[in-house]
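The other protein chains are all here in position, but one chain of the complex has been omitted.
In this document, chain identifiers A and B correspond to the written order of the chains, with residue numbering beginning at 1 in each.
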Amino acid sequence: MQTTRLKLVTIIAEAVLEDRLLRELKSLGARGYTMGEVRGEGTRGIHASDWEGQNLRIETLVSPEVAERIMAHVAQHYFPDFAVIIYSVDAEVVRGPKYL
Amino acid sequence: MQTTRLKLVTIIAEAVLEDRLLRELKSLGARGYTMGEVRGEGTRGIHASDWEGQNLRIETLVSPEVAERIMAHVAQHYFPDFAVIIYSVDAEVVRGPKYL
Partner (left out) sequence: MQTTRLKLVTIIAEAVLEDRLLRELKSLGARGYTMGEVRGEGTRGIHASDWEGQNLRIETLVSPEVAERIMAHVAQHYFPDFAVIIYSVDAEVVRGPKYL
């Protein structure tokens, strides 16, 4: 079984950011996404918990270069104002070239 | 804490495939599964987006051999006709032998 090593990038963000995030993911090179509803809680600074409630969990399989680009974009444009979580995990993907 | 390295195999597929996929996973050696509802969008070829809407995200922790078998099975039996995504990630699992 031939597989391709890609990055599975996961973003957790407020539901209100859905349209904007999906549009930007696409323009940064993502070929698709999977999205589910989650609840969450986290701290944004040292002193206070400032988000809790309905969020989206968006996942996309992309090349390492696109993953890098997505993470840099989210860090620059979302971290100052939104409690967004973003991370990437190595995944062995069947029919990998489809995602590039 | 002793852990076992297993493969976490994730399948994203149309909800209509649920019963068939779960039956097949079991017969290929999976000992259990976790399933959630997701939405998604992706491209199947170069020219057109051909699936969008309600999908299932099925996850199963299995040995590398069973992961290989599941991925080969899905590639052979689903890729020609369905917009299925399948990938595997390394996971350190507590009480791992239970999944073998």
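Here, a contact is a pair of C-beta atoms (placed from the backbone, for glycine too) under 8 Å apart; a residue touches a chain by one contact, two chains touch by 3 or more.
Treat the numbers as computed from the prediction; the structure is a model and nothing was measured.
Of the listed positions A:6, A:30, A:61 or A:74, the one in contact with the omitted chain in the full complex is A:74. Counting the whole complex, the residues of chain A in touch with the unshown chain are 12, 36-44, 55, 57, 68, 71-72, 74-75, 79, 85-90. Contact between chain B and the absent chain runs through residues 1, 3, 6, 8, 22, 31-36, 61, 89-95, 98.
Just so it is clear, only the chains that are shown with their structure count from here on.
Centroids built from CA atoms put chain B at 20 Å from chain A.
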